[in-house]
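A single structure is presented below for examination.
With one protein chain held back, the other chains of the complex are shown just where they sit.
And then subunit A:
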Amino acid sequence: MALDAHRIPEEPYYRPVAGEVALFEAAYAARMPMMLKGPTGCGKTRFIEHMAWRLGRPLVTVACHEDMTASDLVGRFLLDPGGTVWHDGPLTQAVRHGAICYLDEIVEARQDTTVVIHPLTDARRILPLEKRNELVQAHPDFQLVISYNPGYQSVLKDLKESTKQRFAAIEFGYPDAAVEAEIVAHESGVAAGTAALLVRIAASSRNLKGHGLQEGVSTRMLIHAGRLAAQGIALETACRIALVLPITDDADVRDAFSAAVSAAIA
């Protein structure tokens, strides 16, 4: 198989929160293009890995960036001793061989790049390769999934209306305190009590969202702090290096957040 390297051999840990697994399965059954919305570090990428494993499909992930061109997605001609050869890009590979193609942080890509996915995301399900003069009909198992962080620089970077409207969306947020503590404990190996405390600390940073912080502490950051604490680093220090210092450079907000961390720890 062409995409064996993209298969996920073992079940990635994912703790379902609100029936999103069933929703995604239904969407996959219809091969509906999906959009995963939510703040950074709340489990979008982990979720899609888990779903690819569950559905038994290879997962082709493309981290989008500003400098990405359409040929970085679709493919290009390269040279070899015999002349030019066509190399499929990651999107074309996924389309040909029936993978789930996951375009991570699609708003980072330029809008003219993202329009190449349009023919794939409507009833046609085709990918025209104009350089090769080829029309690739999508494999029946192919599905396109994008992730999108709506709070993120919404004015300067946003999806085109014509792109947005091709997707169904599942919204992700930070889970309830109890569930989040369970996730933090599982992923970082700290005791349940410590995980619950970390989640309370996260709540104080999320209170600061819009009051100096762009975004509260994510579940991923909590797991980082937990991993450090699990290795014997004092919890306040672990929070400082994994939560407080990375999240802001504003001295006042940093002071407020460190003081809130210290208030949470007995």
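A few points about this structure:
In this text, contacts are C-beta pairs under 8 Å (C-beta built on N, C-alpha and C of every residue); 3 or more make two chains touch, one makes a residue touch a chain; residues count from 1.
By our rule, contacts and distances are computed from a predicted model.
Comparing "VWFA domain-containing protein", "TIGR03943 family protein", "Thiazole synthase" or "Sulfurtransferase" against the UniProt entry of the hidden chain yields the protein name "VWFA domain-containing protein". Screening A:Pro16, A:Gly212 or A:Pro246 against the full complex identifies A:Gly212 as the residue touching the chain left out. The chain not shown here touches subunit A at positions 66-67, 71, 76-79, 83-84, 153, 155-156, 200, 204-205, 207-208, 210-212, 214, 245, 251-266.
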